[in-house]
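Here we show just some of the chains, and they stay where they sit in the whole.
Every chain is named by a letter (A, B, C and D) in the order it is written, and numbering of its residues begins at 1.
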Amino acid sequence: MAEYTTVNEIISKENLVYTKTKVLTDNVMHYCPGCGHSTAHRLIAEVIEEMDIQSKTIGIAPVGCSVFMYNYIDVDTQEASHGRAPALATAIKRLWPDRFVFTYQGDGDLAAIGTAETIHACNRGENITMIFINNGIYGMTGGQMAPTTLLGMKTSTTPYGRDQALMGNPIQITDLIASLPGTYYVSRQAVHTPSYVRKAKKAIRKAFEYQQLNKGTSFVEIVSNCNSGWKMTPVQANRWLDDNMLPVYPLGDIKIPEEK
Amino acid sequence: MTEEIIIAGFGGQGVLSMGKILCYSGVMQDKEVSWMPSYGPEMRGGTANVTVIISDERISSPILNEYDTAIILNQQSMDKFEPTVKPGGILLYDGNGITRHPERKDISIYRADGAEEAAKMETTRTFNMIMLGAYLKIKPIVEMENVLKGLKKSLPPRYHHLLPLNKKAIQRGMEIIREVNLVNA
Amino acid sequence: MEDEFVLMKGNEAIAEAAIRAGVDGYFGYPITPQSEVMEYLTTAKPWERTGMVVLQAESEVAAINMLYGGAGSGKKVMTSSSSPGISLMQEGISYIAGAELPTVIVNVVRGGPGLGTIQPSQSDYFQATKGGGHGDYHLIVLAPASVQEMADFMELAFDLAFKYRNPTMILSDGAIGQMMEKVKFKPQKKRMTEFPDWATTGKTQDRERNIITSLDLDPYRQEKFNEKLQKKYEDIRQKEVRYEEISCDDAEYLFIAYGTSARICQKSVQLARAEGIKAGLLRPVTLFPFPEKTILSYADKVKGMLSVEMSAGQMVEDIRLSVNGKVPVAHYGRMGGVIPNPQEVVEALKQKIIGG
Amino acid sequence: MAKVRGAIVVDTERCKGCEICVVSCPTHVIALSPKVNSKGYHYAYMADPDACTGCMNCGIVCPDGVITVYRKKFETSEV
C-alpha cells in the first residue's frame, strides 16, 4: 500500500482541518505534560480568534501555574495579585466597557484567597467572563490542598487525605456563584477528552458572546487535572479525574439564560 | 577541605536525594554540609539541581556561582553548568541523551553511563546511586562506611531493605566511570 | 467654582479636585476619617459630568487591585482610605510599584496601631516613605498642609505618577481631611484620550501585546529590573524635591514638620520669635523624595533642628540621615490622635535643643 | 465510494509526550516514539498512519496544540 505517498498527499494546505490558532504565541508552554491549563488556554485563544476580538480583549492572569498565561495567549494581559483578578477585571471593564475582559484563575486563587473578590464581582454582575480552572490542588506551589480538594485526597498539606472534620468539605464555589443574581451564564466543563474539549469550547464561546451582549457575569469552570500535584501520569490523572472529580463536580450548564 | 558540587538533571532522576545522601555521608564523617536546591515553578519545566558543599569548616554561602565538581545528568544542565566548573575542576556526566558533549579543556571530564547501567539492575531508581559511586571514585571525600550510614539515615525505614541494592549501585558506578579529559588541577 | 473661593472639607476638596483633574476612576471602601471623599463623589455624580467611574469596592484589598487593573489599562485611577485600610493595601501597593503603574493613593491618617482611634496622626510615615509592602520600592509621597493643597496636589500627584510610572501617595491626616477651609479649584480638565503605549488597551495589529506584571522568576533579570527601579527613584530624588521655608533666612533653630504639624509649627515660629528665639520652619512637601540636601545645607547655618511629628518619631530619622551628625536633631511628638499645640512645641525646642 | 483519510503532523520538538492524544485517537493511530526530543520527551507520532480518519480528536485534545490535522476525501479507487 502506498502508505507514505498517501500521507504526503494528505498533508497539504488545502486539506488542513486543524492547527494551532494564531492567537496562541509560539512560546512553548511551561505547563507539565498533559496539563489542562494548556488546553484551556488554547480554547480561549481559539474563541478569541473565531470571534475576531483579539484587539479588543484584555486578559487577567492569576497567581498560580497559569501566572505566565501572558506568554501564550496573544492578547494584552495583566498579571493580578493572588486572588484579585476579579477586582482588576471590574475596573478594566468599567473603564473600557467595549473591551472583552476575562479572568483566568485557579481554584486556590478564585475560591480561597480570592473568595470575596469572586463573590462580589459576580454579585455586582460585572460584565466580564471568568474562566475557573479547578484542579483540586495548588499546582504552582507544589501541590497543597485547595478549597476544592476532594475528601480523602492526598496533597502535600493533607498527606493523609483531606479530612472533613479538620478541613471541611470541598467548596462548591460555582454553585454559590450561580445563585447570585449578577451571573448570567454559569457552566462546568472539562478538557481532557476530545468531546469535553468541544463542549468546553462552546461554553467559553457563549461566555464571551454574553459579555458582548452586556448580560452580566459569565462563568465557566473547567474541572482539570494536575498530574504533578496528584503524582500521576497525565493519562492516569485524567482517568482519576473522571472517576473522582466528576462525581463531585458534575459537568454541564449550571445557570443558563432564561430566554433560551 | 571544602568541596563544592552542583548536581543537575531532570526531575525524577534523583538529583535532590543524591545530594542529600552525599550530605548525610558528610554528617556521618563529622563534616559541615549544606544542600541548596533550585526551587519553585521552574521545576514545572522539569529540571532540578542542587548545590552541595562538604567542608571541614563552617560553611559560608550555600549558593555558589562556581563549583569544584559538576555532576550533569542531561543536556540542558550541560549547557548551563559546564561553564561554571572552576578551572582544574571536575565534570562528571551521564552520556544518555547528551547531544553536545563537554568541550572544556581546562577541567577534568569523566563520563559514567549510569542510566544505561541502571536499566540493567533491578530498578532504574539506582541511577543516582550509580552516579554517586562514580563521583566518589574520583573524589573519595567521604569514606564508604559513612556513605552507607548516610544512605541509611536519609532513607525512611520502610526503604531500608533497598540498602544492599544501593550499595551495589554505588560500587557499580565506581567501576563504569571513564576518563574523557584530564588536567592537573 | 473656578474663580471664587468655596468652603470645603479637605476630603471633599480631594474629590472635587479629582473630578477636575480628569480622573477616570475612583475605587474605595468607607473608613473614617475620609469617607467624605466617596460620599462627595457619589453625590456629585461625575459619571454624568466627565464619565468618571466611581465604585464602592467590597474591601480595601479589592479597591487597590481595582487600581492596579485600571492603571494597567492606561487610565487615571485613585483610591483613598485611612491607616488600617492602607495597611490592607500593602500587597497591592507593592504589586503596583513592581508593575510600575501610575496610581494615586490618599491616606488620611488616623492614630494607630490597630483599630486605634479616628483622630489625626502622622504615624504612617515609615509605611508611606520606606515601603510598607515587601521589596525595594518607593512611593512618591506628597504631604498637603491645607485644604487648598489637598485640591492642588491631586493633579500634581497624577502628573508625577504618569511621569515616572510610579504610584503616588497623598499622605494627609484626619485634621486636614475633616476641616473646612476656603479653596479655589482649577478649571475642569478633559479626561485622557491618548493612553500610554505600555497599557493593556487591546493589542492592535501594529504592536506586540502589552503585559502588566511584577513577576520575573529569573533573579538576574529581576535584579536588572530592580536596578531600573532604583535609577528611577534616584531620578525622582534629583528632580522632584519640594518643600517650603518659613522664616528660615536668619533662623538659628529649625522646626521640621509636614502636614498638620507644619501648621502648628508655623504658629510656634511666631511664638518663639516673640520670645526672641530665632526659629524657622522647614516644611517638606514631598516626603519621598525627602529634601535631604536642603536640610543638610541648613546643618551649617542653624544650631539645632526639631522634628515635630504626630508620631513617636519617624521623619526624624530621615532628618538625621540628611545631616549625618553635623547638627543636633531632636524629636517632639504627640501620639494616638493628639495634636501638639504651638506653645508646647516651643517648650520642646527649648528643652531638647536650646537647653540640651 | 469516497473514503476520508487523515494525517497528522506532530511538532515533535514541542511535544511533551503526555500521551493524551494516544488515548484519544479512536483508531489507535498514535504512539509515543521510543526516541526523545531535545527536552527528553518521547514524542507522539503516527504509528499506524493508514488508520487515521482526520477526525481531529488528537488535535483538539493535545494540550500544547502540537498536532496539525489534515483530511482528504479519496475515491476508494485512489487508495
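To be clear about the criterion, a contact is a pair of C-beta atoms (placed from the backbone, for glycine too) under 8 Å apart; a residue touches a chain by one contact, two chains touch by 3 or more.
Since we're looking at a predicted model, the values are computed, not measured.
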Whole-complex copy numbers (one chain of each kind is displayed here): A x2, B x2, C x2, D x2
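As a working rule, only the chains that are shown with their structure count from here on.
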Comparison of B-D and A-C (more C-beta pairs in contact): A-C
Gap in Å, rounded to a whole number, between the CA centres of chain D and chain B: 39
Inter-chain centre distance, chain A versus chain D - centres from mean C-alpha coordinates, in Å: 25
Residues within chain B bordering two or more other chains: 41, 46
Sites on chain B touched by chain D in the complex: 10, 46, 74-76, 97, 99
Chain B-facing residues of chain D, complex: 36, 38-40
Residues of chain A touching chain D in the complex: 1, 3-4, 6-7, 9-12, 15-21, 24, 28-29, 31-39, 42, 191-194, 197-198, 201, 233-235, 238
